[in-house]
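The other protein chains are all here in position, but one chain of the complex has been omitted.
This part shows subunit A:
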Amino acid sequence: MLDILVSQIANGFVLGFIYVLIAVGLSITFGLLGVINFAHGAFFALGAYVGWQLFQLFGWPAVILAPPIVGLIGMAVEVTLIRRLYGKEPLLSLIVTFALALLIEAAIRYVWGADGKPFNPPPFLAGIVEIGPLLITKYRVAVLGATTATLLGLWAFLAWTPYGRILRAGSRDPEMVELLGINLPRVLTAVFGLGCALAAIAGVLAAPLWTVSPSMAANAVMPAFVVVAIGGLGSFRGAVVAGLAVGVVMSLTIQFKAEAAAASMYALMFAIMLLRPRGLFGERWERFE
């Protein structure tokens, strides 16, 4: 019994980390721009598709270009559409980004067709690793590594670089940042692009695990929203803790009561919301209250 529990918890961690990666992009876009991006999942799917296309054309190494490409697409979307939503009614951004999600899904279907695209882990990452009672696939270990590296890099960028400081300052007091002579609109364009690129990284990593199809994001984005709600909107630390919690709770629920698996993360969210309405690490943000 212990064997299987160890494997389930490890598996839950990996799954949780993928949710964290999706959730962090969502959280950054909200924290810094004040826009809840319902199209986040569409960028996730777009990442998987661009990755698949690059793989078809140039082989595995080229796949690494998918996130920057999706990031650029995100920036173009910010300049044409998202920019107009800043400081407006939150409901408006929900509707517009929801429409954007449908549009991107339809565009994917138009370009690549409604069928899924076969995409498997690269040959050197195929197979499983067994360490004592722990059983995990090589590819999932690689996902864990890539996700951790991405999250650490992102954290270091936000915490220690001057650019990161501008972002954090801009999210709290945009007027002051502009008074200091910083071109905030350009910064915000980059932030939205960054959020989309993060979604694309998750999409590329998930592509060999989950079927690459136009609606692939639907099942992955819901947990990410739950993770953001549990962790606290805009909180980086919160997203990580909540993501891992959701992953482990789901894995263990499947082990003991599979029928309740889908409900388990909502139950967790419900419990946390009752105790801490702003989520685990949610702070009071004057801009949104």
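The rule is simple: a contact is a pair of C-beta atoms (placed from the backbone, for glycine too) under 8 Å apart; a residue touches a chain by one contact, two chains touch by 3 or more; residues count from 1.
Everything below uses one rule, namely that contacts and distances are computed from a predicted model.
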Per UniProt, the name of the complex member that is left out, chosen from "Chemotaxis signal transduction protein", "ABC transporter substrate-binding protein", "Sporulation protein YqfC" or "Protoheme IX farnesyltransferase": "ABC transporter substrate-binding protein"
Of A:S27, A:T150, A:T189 or A:S213, the one touching the omitted chain in the full complex: A:S213
Residue among A:G87, A:P118, A:G132 or A:P162 that touches the chain left out of view: A:P118
Residues belonging to subunit A that touch the chain removed from view: 3-4, 7-8, 11-12, 14-15, 102, 105-106, 109, 113-121, 126-128, 135, 137, 139-140, 208-211, 213-216, 218-220, 250-251, 254-255, 258-259, 261-263
